[in-house]
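Only one protein chain is missing; all other protein chains are in place.
Chains here go by letter, A and B, matching the order in which they are written, and residues are numbered from 1 within each.
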Amino acid sequence: MKNGNRRGFLRGMLGGAAVGMGLPLLDLFLDGNGKAFAATGQRIPVRFGTWIWGCGFVPEKWIPTATGTDFELPADLQPLAPYRDRLALFSGFDVKLDGVPNKPHVTGCLGLRTGIPVPNDRVAAPTLDVLIGDVIGRDTRFRSVEVSTSGIQRSYSFRAAGSANPSETSPLALYQRLFGEGFQNPNAAQFTPDPRTMVHKSVLSAVSEDRQRLMRSVGAEDRRRLDEYFTSVRQFEQQLALQLEPPAPVQNFTLPEPPEDLTVDSEMEHVIETHRLMAGLLARALQCNQTRVFNVLLSDTTSNLRRRGSSTTHHTLTHEEPVNPALGYQEQVGWFATQSMLAWRDFLDALDAIPEGDGTLLDNCLVLAHSDCSIAKSHAVDGIPTMVAGNAGGRVRTGFHLAGNADPISRIGLTLQQALGLPVERWGANSMATDRNIRELLG
Amino acid sequence: MFVKPVGTFARYVMGAALALWLIAATSAGASNAAPQLLAEPQSSGGPAMLRRLTEAQYRATIADVFGPDIPIPARFERALRAEGLIAMGTSEAGLSAFAMEQYNTAASSIAAVVLSAEQRQRFVPCAPVVAEAFNAHCARKFVQRYGARLYRRTLEAGEVGGLLDVARSAHARLNDFYAALEFTLVGMLVAPDFLLRIEQVQGQPAEAGHSRLDIFTRATRLSYFLTGSAPDEELLQAAADGSLDAHEELARQVDRLMSGPRYTGAVREFFTDMLRFDLFDDLAKDPLIYPAFNPTVAADAQEQTLRTITDHLLVNEGDYRELFTTRAAPLTRSLGIVYRQPVPMRNDWQEGEFSARSGRAGIQSHVSFLALHSHPGRSSPTLRGKAIREVFLCQHMPDPPVDVDFTGINDDTSTARPTARDRLRAHATETQCKGCHWLMDPAGLALEHYDGLGTFRTRENGAAIDVSGALDSREFVAAAGLGEALSEHPQATSCLVRRMYRFATGRAELPGEHAYIEYLNATFAAAGYRVPALMRAIALSDAFYRVVPNADKSIAVGHDEDATGDSS
Partner (left out) sequence: MISNVICAKSLFCALLCALLFTTVQARAEAEFLVDGSAGFVVSSIRYALAADAEENAGCPEGMTTGYADKSEVFIVHDGLQQRDGESEDEHLKRLFGVAFGAESVRNLCMNPELGREDPGFRVVTGENVPVFGIDMDGATSSVDGPAVQDACPHDDFAGMNGESGIDNQYYRVVGCSAQYQSTGLSNSFELEMLSGSWGMLITLDGVDDIANDDEVQVGIFASADPIQLSPNREPLPYATYALHQDPRFQARTTGRISGGVLTTDPVDVRIEWVVNSIRLDRPLDDARLHMILDDEGVMDGYLAGYTNVEDLYNYNYSFRNGTDGTGNLAPLRLRAGSAIGKAFVLGYTCEGAYQALYEFADADPDPATGRCRSISTQYQISALPAFVVNEATASSNAELDAAGFGRTGVYDARPASEAEGR
């Protein structure tokens, strides 16, 4: 017989390592209000947002050929090279229709955001962003901020069917809403520790008091295991203790200038400008805690984007433009897909431009970028391109491409909720119902 | 208390025990060995264990105590598998900070629901005069009731006092009676007494040199063994009032638990563990080679085998050995694609048999076995043969040597070596390989009519597949032949006995328990290899509850078989 002690110990270590994938997160913990602690011990809130672009993608220009961490960025994602390690790319995840008729550009987008595909506008609300906002965005001035940058007043954020949370379409209006009347100085607020957190902490202290009694009652090997238990309890207690400290003051914040007047319409060049401006304002609003949740609509799901000098919209092109036989895809449509990814890079630039804690605002954000379909000409809702950016203050891991192999796309929504501390084990309906989170994202 | 009507199944189990007794009694004159075999021999007992609740046990316990409708929103970490069983891993697993975080998330959510305005009437046995006031009497009742259920024992006065102090100070801060109870419950749900099964030894030794587990620990062992959950009120009561000390009461409780609704779940938990179904979490198949594989197929394949097992062992009261030969084939639409059999039933399981053409017989010909013990893009006679020996016969197969050259074996497009048998010939000739592979490959080769997912085929790369195989000097053909060989293999039943005892105790059997294990083997045989009879015999035996004082636990967790199930 082998030496059981050593084997047992080693196995315990191995077991610990196997489960210890969560260990890096120890320094970072999220309380019920979504406040994350940076490794420095400062409390920095985590933010969540979605970023939607319409009419899908050109797969050969978007899906990396390799999966895992070692992949080449394809043409349309090349501009995102600076963010390669802070992005997770998801291909091949489906909205499962279960025979539900596909309402083009709606069923896919809302199916992804609610976990339930519907054949019409009767959204199975609330959408993902609202669910998350109810946990992490409770105590900010705005529960969420919605922005649409192509002049169209639409939003895919629903608390209840029939009433979308309305989008701001003008940079100036957005500025006034965020920084005009009612603006709250982020550092002026009085901090009051949450009494529930105080009670929670004292409950754990009481548990720890049992240590001696239990240690006496077991043998040496089990004492080691009990010791690990009590160490874990103590660590958790310390995390709660940190939450009772005042939040880190917002640093380097200066009130932005009102934006210049510019043309807001659906012409791509204008949209890029409008989007850049609104992204900057939104990033500032996030920095100074006016909101923790946002939804950006670059272009509507039936994309009304136009190219200068052309009257045909992106969406119309998806149905009208013949496939270029040499390229194997619709060339004009491909142009819009490329532009959309450039805008996405602009958005990340805006978040990354703001220093926060040891890193930038982007590090403390979790942004889900998605489209409404994969190949717009057929309104396909299988393989909708999806990305996650930012690390939510260390709650998610990025820097990989994952092929879904036709798994339900609700796995992504489920994982994001879990990453942000929502107590949900299962999400979606019918074939979209899933309790399988994405381990790669959670680390 | 009332006695539930005993079902036909429990009658059967009791009948088997009675038959045993009769055999023992009547054969006493004819043979000296027989009565000794069938009367429980003296056993050393083992150490008191410290076992972490498995995810299944945690969920079942919460469902039993608070109701199956209470959500448990935790992400449980991967269970530790040791010596071929997660049940053994529970005796070694620690509790990491990540796990603590998750237990805390679950505890907070459970407590919030239980004490919510909508639910509290269900759980709080009394009410404060005004919601803000602290009702000490009510709080005490709450703490005692749920403390007992969760800690699986009567709480000592000091413990109740401590929890009441927690409630009182919570109330002082929050000024809300139910919020105070909510956090008190959080405390109980993250307490070591709930998350860990800390076995205690009875104060007075029953006889010189041997002790017993204390009565609540015995009830807990019994309950997790036979129901996969914590003791219910009735069993706790029998422990609290000491009546469980009496063998008749123990027998009554065992029969009650085995005829109850959770017993099937316990049997499923055992076989899920033995068949290593947790490895399905990591199972990947190449979508181009096995397009029919998806998460639904993976889940249904496991369920198919578990249904087959519980239908055969529990519903049909069948012989364990027939699991290797049964052609019963519960199917779903998703599985039908893999098995290439029609499944008219759309949303449920369709009972039926495997087609004669496919030659399938026994759970070792199920997709759950064939796909799990294959490579992502091809079958593996070696992995299958290894699993046959490790899973069903409790034999240990060593890992391959580190410097081995696999190129010839892995080239499955070779026209010179079209079938796996051709490619594995090197295993039988190279001396480096031969030593182990002659044990593994021949059994696995009999399953080559099933590809890496488990779909029936007769050809590989155009060549007809030879499905002759061998297991321990017995030769046979195809899955059915392997099934017969397994069903008649003496180690198949003794392996199950050993595993079942390890599942029940969370440790390997000790040298001092040798005679006892032999007794269990004989009991299993005399009962016609009925698994419930074996479980009943364990649950009723003295050895199950016996403690070696100051036992060296290193002996109990030292083993003779390998822990890993995933070597290549």
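The definition used in the following text is that contacts are C-beta pairs under 8 Å (C-beta built on N, C-alpha and C of every residue); 3 or more make two chains touch, one makes a residue touch a chain.
Since the structure is predicted, the reported quantities are computational estimates derived from the model, not experimental observations.
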{"item": "Touching partners, among the displayed chains, of the absent chain", "value": "A, B"}
{"item": "Of A:66, A:81, A:220 or A:323, the residue in touch with the unshown chain", "value": "A:323"}
{"item": "Residue, one of A:161, A:244, A:342 or A:406, that touches the chain absent here", "value": "A:406"}
{"item": "Listed residues A:63, A:110, A:381 or A:409, member touching the removed chain", "value": "A:381"}
{"item": "Residues of subunit B in contact with the chain not shown", "value": "287-288, 291-292, 294, 333, 336-337, 340-347, 357, 458"}
{"item": "Touching residues on subunit A - with respect to the absent chain", "value": "92, 97-104, 107, 118-120, 266, 304, 311-313, 316, 319-320, 322-325, 377-382, 405-406, 429-430"}
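Definition applied: only the chains that are shown with their structure count from here on.
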{"item": "Approximate Å spacing (C-alpha centroids) for the pair subunit A, subunit B", "value": "38"}
{"item": "Subunit A - residues contacting subunit B, complex", "value": "1-5, 7-8, 11-12, 15-16, 18-23, 25-26, 29, 195-196, 198-200, 202-204, 206-207, 209-210, 214, 217-219, 221-222, 224-226, 228-233, 235-236, 405-407, 418, 421-425, 436-437, 442"}
{"item": "Residue ranges of subunit B touching subunit A (in the complex, touch as defined)", "value": "47-48, 50, 71-75, 77-78, 80, 82, 89, 92-101, 104-106, 108-109, 162-163, 165-166, 169-170, 173-174, 179, 183-184, 186-187, 190-193, 195-196, 198, 200, 287, 294-295, 553-560, 563"}
